[in-house]
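Here the complex is missing one protein chain, while the rest keep their positions.
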Amino acid sequence: MASALAIRLKEQGQNVGLLDLDFTSPSSHVILGIEGLYPEEEYGIIPPMAHGLRYMSITFYSQDKPAPLRGADISDAIIELLAITRWGNLDYLIVDMPPGIGDATLDMIRLIERIRFLVVCTPSKVAYETVRKQIKLLHELNIPTIGIIENMVMKPTTYVSERAGEDNTTYLGSINYDPMLEDALGNVELLKKTEFYGSIRDLTEKIC
Amino acid sequence: MASALAIRLKEQGQNVGLLDLDFTSPSSHVILGIEGLYPEEEYGIIPPMAHGLRYMSITFYSQDKPAPLRGADISDAIIELLAITRWGNLDYLIVDMPPGIGDATLDMIRLIERIRFLVVCTPSKVAYETVRKQIKLLHELNIPTIGIIENMVMKPTTYVSERAGEDNTTYLGSINYDPMLEDALGNVELLKKTEFYGSIRDLTEKIC
Amino acid sequence: MHEWALAEGVISTATRVAGEQGIQKITEINVGIGDLQQIEHDIFLFALEQLRTPNIKDAKFTLQAIKGKLNCRVCGEEWEFSNRDMDEETSEAIHFVPEMAHVYIKCPSCESPDFEVLEGRGVILASISGVKEDS
Partner (left out) sequence: MHEWALAEGVISTATRVAGEQGIQKITEINVGIGDLQQIEHDIFLFALEQLRTPNIKDAKFTLQAIKGKLNCRVCGEEWEFSNRDMDEETSEAIHFVPEMAHVYIKCPSCESPDFEVLEGRGVILASISGVKEDS
């Protein structure tokens, strides 16, 4: 989601950065097929260009190894990365967040003034229960939410869209489960041809 | 997965406890349809019986509210819960863990002597990448893994089973995506009739 | 009476520490009781009394209340925990798991739940005194 959204915004001519903050499960480097890149060191670190995006991920430093970081470590690492990374002029910085309401989420809320959340939910009672809590917290803190997008939809239901309404959040639409996406992972040109990416295109129209 | 596994072990006549340690996204209470229960206070706290299981979840205390806990809080809360909960005699304590390698995982590894991990993976390159790291860490720490179970399979592939072999981990089989599961959530009798639960039954045969 | 389990923790930790330090007979056990955990000192003292072991037989138990000091990570506000305006359910949740403070309490200045409990979280073994074998 985050990766495809960033690619789409770039395609529209925006200056876009992508920051993967999911330190235990970074995935954007796999999705975008990023290899052989490394940040440049110059008055800080400059994220390399990947598919036209300024791209930053902990995998530049952790490689393919497990990163058993506790919350306080994640917090310190995020602050370090934010302090040393020079993004340059960006129209959007897309941040791929880890799930839940942990150190990463709390720190980004605390540190990034103009943050806005795009909430992704799968069409399940169980998944929505978690999303409901996140939205509630964001509302309480007066953090703007762009809305909820329902992903991996197999058969149409109205469960999530109805709940979103009840919880005063914009329902931004749904993205179907796309069986072809798996084979397109790692190849941005193929990714752009998927039905999934088509849905991301529609989403971008709505939110930008 | 964790909830269904616990229910199945109970059905086989075992004494089973279920502890939901996914504090930001607790879901077992939704899956098992638990309502109106509360631990008893007696020389500690005694988890209530739910569907024959000794059941413990943070939702007894956080209700349906968001729990914005940092890693250190999660760690303290887990230690508190482990210290005050009196499970009684159990054959199995099934712990539903949050994803990733954070405070909860590190504390359970540190504190629970006879812990064993059952790793769940969806059939995706991206998901396996994370699982691979977890397995690697567990191997390095000499923590026993029961094996990998592939869940939410839509079309047969050999990607995960091959990787599991390469990573010296038992591949325990796959569980199909079951479109009927959603409607069975919250009702254990319906849950037991799903194809999903049938797969859990097969899994239990293999691992117990 | 989940205080019992907490008292057990104090006794077993005191025993372990005594062992590590070569203390044969514990004469004093000082326990800090964080305000967040809202424990009745009488009940806790009673539990400790019941749990005396031979090497703790004559130890003097001292309980000291520790005020709950909370510090907001967002705005820096520092304030003191109070259960005065708390309903019973909330109070009990924090009694069992002090981290539930983050579920029910907000910073009085900016309303964030992202605060740190600087002091007064729960029960801590503050110190023990005793007699060593060779002394």
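Order of writing sets the chain letters: A, B and C. Residues in each chain are counted from 1.
Criterion: contacts are C-beta pairs under 8 Å (C-beta built on N, C-alpha and C of every residue); 3 or more make two chains touch, one makes a residue touch a chain.
Every value quoted in this text rests on a predicted model; they were computed, and no experiment measured them.
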Omitted chain's touching partners, listed by label: A, B
Candidate in contact with the missing chain, chosen from A:G44, A:G88, A:G165 or A:P179: A:G44
Residue, one of A:G33, A:P48, A:P66 or A:G186, that touches the chain absent here: A:P66
Touch with the omitted chain, as defined above, among A:L32, A:L81 or A:V120: A:L81
Where the missing chain touches chain A, by residue: 41-45, 58, 61-63, 65-70, 73-74, 76-77, 80-81, 83-84, 86
Missing-chain contacts mapped onto chain B: 106, 109-110, 137, 140-141
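Note that in this section only the chains that are shown with their structure count from here on.
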Mean-CA-position distance for chain C and chain A (Å): 41
Separation of chain A from chain B, taking each centre as the mean of its C-alpha atoms, in whole Å: 26
Residues of chain C touching at least two other chains: 113-114
Set of chain A residues in contact with two or more other chains: 106, 137
